[in-house]
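Removed from the display is one protein chain of the complex; every other protein chain stays in position.
For clarity, chains are labelled A, B and C in written order, and residue numbers in each chain start from 1.
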Amino acid sequence: MENSFGKLFTITSFGESHGRCVGVIIDGCPAGLPLTEDDVQKEVDKRRPQTAAVSTSRTEEDKVEILSGIFNGFTTGAPLSLLIWNKDIDSSEYQKTRHLLRPGHADYTAFIKYGGFNDFRGGGRFSGRITATFVMAGAVARKLLNLIDVEVLAHTIEIGGVKAQPKPPDDVRKNVDQNPLRCADPEAAREMLQVIEQARDEGDSVGGIIEGMAFNIPVGLGEPVFDTLEGDLAKALFAIPAVKGIEFGSGFSAAQKRGSENNDPFIIKNGKIVTTTNNAGGILGGISNGMPIVVRVAVKPTPSIASRQQTVNIEKMESASLEVRGRHDACIVPRAVPVVESMMAVTLCDFAIRAGIIPEVIK
Amino acid sequence: MENSFGKLFTITSFGESHGRCVGVIIDGCPAGLPLTEDDVQKEVDKRRPQTAAVSTSRTEEDKVEILSGIFNGFTTGAPLSLLIWNKDIDSSEYQKTRHLLRPGHADYTAFIKYGGFNDFRGGGRFSGRITATFVMAGAVARKLLNLIDVEVLAHTIEIGGVKAQPKPPDDVRKNVDQNPLRCADPEAAREMLQVIEQARDEGDSVGGIIEGMAFNIPVGLGEPVFDTLEGDLAKALFAIPAVKGIEFGSGFSAAQKRGSENNDPFIIKNGKIVTTTNNAGGILGGISNGMPIVVRVAVKPTPSIASRQQTVNIEKMESASLEVRGRHDACIVPRAVPVVESMMAVTLCDFAIRAGIIPEVIK
Amino acid sequence: MENSFGKLFTITSFGESHGRCVGVIIDGCPAGLPLTEDDVQKEVDKRRPQTAAVSTSRTEEDKVEILSGIFNGFTTGAPLSLLIWNKDIDSSEYQKTRHLLRPGHADYTAFIKYGGFNDFRGGGRFSGRITATFVMAGAVARKLLNLIDVEVLAHTIEIGGVKAQPKPPDDVRKNVDQNPLRCADPEAAREMLQVIEQARDEGDSVGGIIEGMAFNIPVGLGEPVFDTLEGDLAKALFAIPAVKGIEFGSGFSAAQKRGSENNDPFIIKNGKIVTTTNNAGGILGGISNGMPIVVRVAVKPTPSIASRQQTVNIEKMESASLEVRGRHDACIVPRAVPVVESMMAVTLCDFAIRAGIIPEVIK
Partner (left out) sequence: MENSFGKLFTITSFGESHGRCVGVIIDGCPAGLPLTEDDVQKEVDKRRPQTAAVSTSRTEEDKVEILSGIFNGFTTGAPLSLLIWNKDIDSSEYQKTRHLLRPGHADYTAFIKYGGFNDFRGGGRFSGRITATFVMAGAVARKLLNLIDVEVLAHTIEIGGVKAQPKPPDDVRKNVDQNPLRCADPEAAREMLQVIEQARDEGDSVGGIIEGMAFNIPVGLGEPVFDTLEGDLAKALFAIPAVKGIEFGSGFSAAQKRGSENNDPFIIKNGKIVTTTNNAGGILGGISNGMPIVVRVAVKPTPSIASRQQTVNIEKMESASLEVRGRHDACIVPRAVPVVESMMAVTLCDFAIRAGIIPEVIK
């Protein structure tokens, strides 16, 4: 396992879905940042399901505790440790079906890799619950990015085939928290909700696409040739369970564009060099160019579905069928929106520290 | 800059497009691998343009030299250093236009990040030529993967809007080297060639999509939650200039699928657990599941185009226009195919060593 | 700050002396290791002062809790998190004297480095208490090393100028826990105790030397030229507060030896290649040679002393004097013995995993 990410701002995730807790260590957070448990709680709360229609997940309140790294309300330069105790856990269903490999889940790969010793309850380390640790780290990263006026913003742009109309950033900012879908297009949001409810009623699930943006990025973040901004953002985002595709700017559609169309012309605006379009998604040569970073993330439909599925009993090595019971989201896309924001924030924060833009001590 | 990739099988790239050489250090290659310069040369030659129609690039022969790490024809466990001397370089055009930021290139971001000290000639470190260092490393990685029967195979599946018909792996293997497009569908290849020629004639360029596959992958590669197989493959592939999107298995199309449709059912076949479909692209929970790894990579159209483009003179801080002269590929997709293979091989090799599947000494 | 150590077996330390807890995350522990809190508690208890004569430290019981990474009594391959809650803490003295830089401590350097935001209470991150996190990690490392029959053993060989007579390993093993000094020479131990008591009575402190040994080491651990066995062991041991010198085998005395005297002749014994002497301390070229690893660690006298010392009030920037009050060990050497063992175990375990000698899954 490799549960750390980031070179100078390094997060280390630990904990399991049905274990005692989930938590994260943040090493390399500059000293002098004002930080309270509430700062982090606020972000973690965004991960909670907004409506029973979308999600039937645990209703437990995830209460954040900071165990180290703060003193008198400020970060100290020592590692921050943040933790959420697990509650409200019934693992009996997982015990009963433990040898039935859930399709689309890590049951099989984890079983083989860890010799059957992995904690399978609720998916263990592979549970969506682990993303709470990403969000805790993201909350700290966002506070640091605030210091240099960088804003990270994600929203749902597609669910179950329903696409949101493109909206200008201001509308996204305003609308994203207005509906449980975290979609800036209210009309599309309504349709998405119907699609999700229908899938759920049919014992099925749907996927979607999240767009992440970052504004006011200084020019020069990214450390090519390997630690490119795209590369490290992608690595960070692929750590979110269910993400199966990533694209920046014009992304896959660039494959169908001409160079003359896809190149972003440079102009001078208010004394600054900007591009008139942003097909690059704010990144040229793996380095931020000052335009908004734009990334889109494909989220597969929740693999846990109520419908009967074909699978294998790995103990008996024989065919079997499985109905996944318990509380599962028919669509995890809305809950993944703050997670996308968090992993973007963590990555950008690390690059900003590497570039010396966020200093070792906040004054 | 951060020019190293890989945890135990670590490659470090160096050199510039118009400098003295491009090269790569490979640290962590097991001892006892038979290796000659020809083994590497063979792979590097694949990067050369196959036809003037596709590319008008330097015609120089890239001759690989191994400077360290082999003895009596075998790797020694010491770092391998491989190098190609640069030749046939005329940098005068770059000198003349050095303050004109080429749209779609790293000129602007590199200028700011490195304070104007970057070697801008031919794009310097941001040139496609740097991928020759990836291919040298990939050649070694592939020899190591051969030992455990892993095969990496990439091919062009779309160029300038022309999509290849899906072909079974055997056809891809057979056809990929039969045309300069590295496209397994000969008919599509012919169309692609026309599209490229037309773009070139119009002073323009086109992009495309490459599919990479890896066969016979052992179950268990990948180190979640952060060093996932998807995450590290994506990071490796985003190091290739012009790549702007990555997806695994059903990828972005998963966003439109139901869970019942996207989940790959498990069955037992010849005593082994396999899935009947491969929407996961061979990866579950960030870990290989034994099915073929399938990744698709979006390549933007070559930013160097002959048509006049709007830009900025960064020295004078004023608007300007630019026609990029010199030798440029109207489509780099075919030449990127072996680079995709190489970065996949490097990543998979690193994970195989981490998992102990390729040992420290080859016997 | 950089609070992680180890490449594949990676420990991340967190917590402060007077904060809520001290803890450690262990990432890369193979799955399948039987592990209980008692296994770790046993080692942590060794860090407790053995007698009031040597130490007047907190009498609190350090109770180890494992928060993640085990399931049904075995490690799962997921990160282990181990934690000790702090109790019995009175920080008032530190508050009062917070601007008086304690000589020999990190007060000044930490104040400057962290801009005055560091948690100064009890030394914060620089407290000897942090070594409890090393011992927790060491306990797990030792269980892993047990699997390959590697034994790590440390003992006090000098305190306050009193040198122990060299003893054969069997005597060390037998005697080390027989006295509170952890000294295998009972006579010297008695003298050491007197020296410590005298220093304590005079408001002063003494230092000493610890010898660490590791037996049954496989040939081949160490990854030169930079990740040498000496280099990484030294780095690990210098993380222990108060350590100011490290030597291997004949160490500093080698400077006075002839080559003919210092070289260890090779012979064959029971079909194995061994050396007749061990001036190399078990390491040649940075790689273990199968002989016992022998390292000696110089521990400075405890900087916290009751006598009045000259210092500076950093707030007022004026001269001041200071008597350090509170509970302090007049000699920390005996308590550092298990810490030396722990950091040796952590380092050797990491190298054994890197060399593939301890596999990813314990069977």
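We adopt the following convention: a contact is a pair of C-beta atoms (placed from the backbone, for glycine too) under 8 Å apart; a residue touches a chain by one contact, two chains touch by 3 or more.
Just so it is clear, the model here is predicted, and its values are computed rather than measured.
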| item | value |
| --- | --- |
| Residue of C:C29, C:L193, C:I287 or C:I362 in touch with the missing chain, whole complex considered | C:I287 |
| Per the touch definition above, residue among C:G231, C:P292, C:G326 or C:P359 touching the missing chain | C:G231 |
| Listed residues B:N3, B:T228, B:S250 or B:T311, member touching the removed chain | B:N3 |
| Chain C residues touching the omitted chain (full complex) | 1-5, 7, 13, 101, 103-106, 108-110, 112-113, 125-126, 130, 158-161, 199, 203-209, 219-220, 222-228, 230-232, 234-236, 238-239, 241, 243-252, 254-268, 271, 273, 275-276, 279-281, 284-289, 298-305, 307, 309-312, 314, 317-319 |
| Hidden partner chain, residues of chain A it touches | 7-8, 354-356, 359-360 |
| Touch list for chain B against the chain that is not drawn | 1-4, 10, 12-16, 19-23, 25, 27-28, 31-32, 67-69, 71, 74-81, 83, 110, 113-115, 117-119, 121, 124-125, 360-363 |
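Methods note: only the chains that are shown with their structure count from here on.
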| item | value |
| --- | --- |
| Chain nearest the overall C-alpha centroid of the shown protein atoms | A |
| Farthest-lying chain, centroid of Cα atoms versus that of chain A | C |
| Averaged-CA centre spacing for the pair chain C and chain A, given as whole angstrom | 39 |
| Chain B and chain C, separation of their C-alpha mean positions in angstrom | 46 |
| Chain centre separation (chain A, chain B; CA means) in Å | 27 |
| Two or more partner chains touched - positions in chain A | 1-4, 13, 110, 113, 125 |
